[in-house]
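With one protein chain removed, the remaining protein chains of the complex are shown where they sit.
Note that the chains take the letters A and B in the order they are written out, and that residue 1 is the start of every chain.
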Amino acid sequence: MDFSLSKEQLMIQGMAKEFAEKYIEPVAEQIDRENKIPDNILKGLAELDLFGIPYDEAYGGADGGYDGYVLAMEQIGKASGGVAMTISAHSLALSAISFFGTEELKKKYMTPSCKGEHIASFAFTEPATGSDPKSLTTTAKKVGNEYVINGTKRFISNANWPGVIVVFAIDDQTNKPSAFLIDKLCEGYSISEPWDKIGMHGGMLLDVYLNDVKVPLENMLGGPSMGYPILQCGISFGKVGVSSTALGGTLAAYEEAMKYATEKMHRDAPIAKFQAMQLRLADLAIKYETARWMTYRLGWLANNVKDPRAFARDAALTKTFVCDNMVDCARIAMDVHGSYGLMNDYKISRIWKDSIIGPQIEGVADMQKMIVAGVNLAERK
Amino acid sequence: MATFMIYSSKEKQALELITAAKSVGAAAVKAVCINDEAQANALAAAGAEVLLINNDAISLADVAAVASALGQVAAQLGADTILLSSDRRGKEAAGRLAAILDAGCLTDISAIKANGDKIECQRNALGGATVATQYIASDKKIIAIRPKTFDAPGAGSGSVNAMTVDVKASAVKLIETKTRGGDSVDIEAAEALVVVGQGLNSKDDLPAVEALAKKLGGEVACSKPVATDKKWLSEERIVGLSGKKCKPELAIILGISGQVQFTVGIRDAKVIVAVNSDENATINGMADYILTADMHDVIKEMNSSL
Partner (left out) sequence: MNIVVAMKQVPDLQQVRIRNREPVFTDVPLVLGNIDKNALEAAVAIKESGDANVIALSAGNEDVEDTIKEALAAGADEAFLVLDDKLNGAESGVVAQVLAAAVKKIDDVGLILFGEGSGDNYSGQVGSRVAELLGLPQVAYASALELKGDKALVTRSLEDCTEIVEVTLPAVVTVLSDINEARIPSVTQILKAGKKPKEVLELDEVGVKIPPAASVVTVSNLAPETERKRIVVKSVAELIQSLTTEGVIGR
């Protein structure tokens, strides 16, 4: 066991850090305020291959593995949760396509996405359900050589950008969910205004309305009735991104607390001299280190998924811990800041608002725990 | 006993090198001047034994020729300890001359001290994080000393003698020299500095800052962004790693948070005052006096009370 990074991994981490510090960090507050990522940031991310790190070169990816993806996403998430969330949701869709897509579908949809010309979306959630396949109301009706899709999808990341969207709908041929690849902004596709959510601004959530959207038969992903396995598997990969984003936020909370504690003076001494602050700084360090190694390991596991159920469990337990942990760290760092932390002038206020997003998205924490227990109990002889 | 030789393309810095050589026990100081009779006379009047090279084939823009000339003189004099000014011309020549003489070389020296037969030199290392004390152990030594580390020497009675050297045909041709626009301020020489940073609201606030500097008998200086990004002050006034390293008696630092790239340029000031609206600014950690207030109010109030 050697917990060290290769030169290439260090370089990917360093590259993302440099880009995040030079270009994202200076506008992070603006992204938060305007809920919009400037075009030059998206262009920069694309040029550095950050929209396609783990994917095969044959489909426009950088072939940098999910371990490289985790390292880069941590640095981006540290600068702006919203930017990281955008890439994370995009990668969730691409991972599903990469895992289940035919050669043709992968070539057609992954290539522009990996290059950052398109930003992908993944749409399971509806007004009535977040994860229950039996409650889906979106329908796919086979008409000749096409499926015609109707329904409403809720809280869909990146729905406003051109690119592919993975849509789950009840297949009228099997009465079970199938997954379809649809070009966003096609005829019959429309979107709501972005939801005004609490944090991770810049990563927009919108509702998607599908009104007689026609897709060719070959755009069904993974075959008929594969919707639920695709959801479970895709979302496991999605948790790699969500965990990395939260890890970056955790690091940001830790660094902000360290900075504040060593600068803020009380009775002529920096507050870091006081034991109460030291205990908090130690807690932050412990929590960051724990989350870090869990997330890095998940990246490595994602590179070599042999047993999707075991991976689903590892992704679920990592995501649960790391996201809850970010909430704890944001709170501790907030306590280090005292009343100053309440002011939007201090980055910790943004981290605090961002932190609560993680535990609620891509399966709430309770759902994750059910996956963990479910897999473990099933494996018990 | 070491034989000292000094050279700088600038008269003021050459004079300082005479003092530097004497501070480490030089009985006599040999000075080289290239195509600069005025400097030769000035150095002689400060007690140096000047060797004046008049040779049109040597252009200062061609450091190969300059280093070659210096190497020839050093050989003729048997000079073993050569002090150069650590300005850019001096540093460029230092490495070249070191290769000619097979000498150990230290540049950017901010202090020298004789310790037995060694000359201990101080310089910033690791990007300003540390200060290294080093000495040269080889027979031939080249030490490039930062401008203003030493004062000019008093009067003395030296001499000027002509010297001839041979230099090769130059592969470097000077096309054009552009002097830096207008501002000839020397913030390193100022006794007091009023240093402004990004806390400055606009260029219109500068006259009040200048007035304060004047009242304190000093100059206005700034952090890098004020000059390079906003262009409110000239680059001559930048304090920091990529600017000047100053050690005034008094530095009043207004509206600067205090990153190391900046503080390395001012940390040697005798008394540092930090004025910042953020009571948690890093700069406060390295200040003698901390005033948490709006810098613009402070400038106004100081101007009216001084």
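The rule we apply is simple: a residue touches a chain if its C-beta (ideal position, glycine included) is under 8 Å from a C-beta of that chain, and two chains touch if they have at least 3 such contacts.
A quick note: this is a predicted structure, and the numbers were derived from the prediction, not measured.
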Missing chain: touched chains present in the view: A, B
Given B:A2, B:L77, B:A114 or B:L291, the one touching the chain that is not displayed: B:L291
Sole contact to the chain not displayed, among B:A64, B:L77, B:A114 or B:A211: B:A64
Touch with the omitted chain, as defined above, among B:T133, B:S159 or B:N201: B:T133
Touch residues of chain B, complete complex, unshown partner: 61-64, 67, 87-89, 91-96, 98-100, 102-108, 120, 123-127, 129-138, 170-180, 184, 192, 216-217, 242, 249-250, 267, 270-273, 284-293, 298, 301-302, 305-306
For chain A, the residues touching the chain missing from this view: 7-8, 10-12, 14-15, 18-19, 22, 47-50, 52-53, 57, 62-64, 68, 72, 265, 268
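The definition used in the following text is that only the chains that are shown with their structure count from here on.
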Whole-Å separation of chain centres (CA-atom averages), chain A against chain B: 52
Of all residues in chain B, those that touch chain A in their complex: 279-282, 284-285
Interfacial residue positions of chain A with respect to chain B in the complex: 260, 263-265, 270, 340
